[in-house]
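Not every chain is included here, but those present sit where they belong.
When the chains are written out, they are named A, B and C in that same order, and each has its own residue count from 1.
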Amino acid sequence: MTDAEALIRCITVLHGPNLNLLGRREVALYGQTTLAEIDEELARRAAAWGFRIRCFQENGEGELVRRVHEAAETAGLLLNAAGYTHTSVALRDAIVAVGIPTVEVHLTNIYSREPFRRRSLLAPVCIGLVCGFGPRSYYLALQGLIDHLKDRMA
Amino acid sequence: MTDAEALIRCITVLHGPNLNLLGRREVALYGQTTLAEIDEELARRAAAWGFRIRCFQENGEGELVRRVHEAAETAGLLLNAAGYTHTSVALRDAIVAVGIPTVEVHLTNIYSREPFRRRSLLAPVCIGLVCGFGPRSYYLALQGLIDHLKDRMA
Amino acid sequence: MTDAEALIRCITVLHGPNLNLLGRREVALYGQTTLAEIDEELARRAAAWGFRIRCFQENGEGELVRRVHEAAETAGLLLNAAGYTHTSVALRDAIVAVGIPTVEVHLTNIYSREPFRRRSLLAPVCIGLVCGFGPRSYYLALQGLIDHLKDRMA
């Protein structure tokens, strides 16, 4: 497999602010699965479909923007922007600039929480959205993204 | 397997108004897959996980409410309420009354369309939401729902 | 008593979507009284004042509109439109078209619930409103309606 082929089959997974605390804080709400465990499971599932993943967690908006830029050379983006989902024009612009298929993920159902969480600035520039299934939101979103990429490769 | 067990392992799939036209109208936007084909694929996948599905399509709000009532005896609900998503308090009340786990599905990314489609009256009473992946939205949502049900049975 | 007299002393009671589940679902919130029991009690009280009632429950907006049309030949309307209260212009137009005195009823205090329940499209075309007393809302509303009708007959 060449390098170019490798990148075509690589997916970036990006976790936004506070997600590093997953499994250690607010376990009643978010469960006991840690981010490392989610990343592992994602890697395992991606591999089963012939894909690799690169995972990053960032608390800063600028760092997330940079990670999206770096994702340009991979095939797709799985993004849980957490608190920036509702306010970041910069992240939205980055997704549009990079132009790779992006799927929005949330652990909780953001539409059953506070009103300010019901507006996603990112959703309109993503291909799809999965939310409310806890860690499984990631796995379903990965599957949706990979199916989408395979279609385009076909 | 007893009848009660059968119901515990049965999932209701409910398609809202205009979805009967799927695959025959606006194929450029919605693709060529028909509703029958989606139902078939859902049945095939559900069976693989040990579940049965019952599928209905209704154009009327009242009929959908009645179908939700009937779903009370099944284990979960997969609901694409289409145009009623944004306006139906009656459907929302029905979901709450029946009280079974419900997942909201949309073929398209409703957040990248007209503003009046960005409000879902149903999302706050569903466990999760999948949208934007075309027919695959249904398959991912089914998987999310079944995983959720298995957790509760465990 | 002639037929015409009979109709003059007949009141239509109309229950909207999901009310068929009353007493069987969400009993913690709505109590254990069923719709049949409410209708019975309404009939008993109406009879005591010399009136008969005709009761219907419908889940569909169109069916409710038709029931309002049929109510045209009766003396008054007791209406719990449930979820349609907040969204149905069609029901409002039906009440205006039919022109008989109408009283709006709700089991719960709709003003202490979600914001979208605070707007009633029907209230402005009804003579009065009773809400928050559970099944007793119906009985108080019936009394208010009958007193109103007796005034007009006098």
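We take it that contacts are C-beta pairs under 8 Å (C-beta built on N, C-alpha and C of every residue); 3 or more make two chains touch, one makes a residue touch a chain.
Bear in mind the structure is a predicted one, so any value in this text is a computation, not a measurement.
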Legend entry - With 3 copies placed, total copies in this complex: 12
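As a convention for this text, only the chains that are shown with their structure count from here on.
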Inset, instruction - Chain touch graph shape: choose line, ring, star, complete or other and state it. - result: line
Legend entry - Centroid distance [mean C-alpha coordinates] between chain C and chain B, Å: 32
Inset, instruction - Could you grab the centroid distance between chain A and chain B? Build each centroid from C-alpha atoms only and quote it in angstrom. - result: 24
Legend entry - Of all residues in chain B, the ones touching two or more other chains: none
Inset, instruction - Going by the contact rule at the top, pick out the chain B residues touching chain C in the complex. - result: 60-63, 65-66, 69, 72, 87-94, 96-99, 121
Legend entry - chain B contact footprint on chain C (complex, rising order): 16-18, 20-21, 25-26, 58-63, 82-87, 116-117
Inset, instruction - Sort out for me which residues of chain A touch chain B in the complex. - result: 103, 109, 111-112, 118-120, 123-133, 136-137, 140-141, 143-144, 147-148
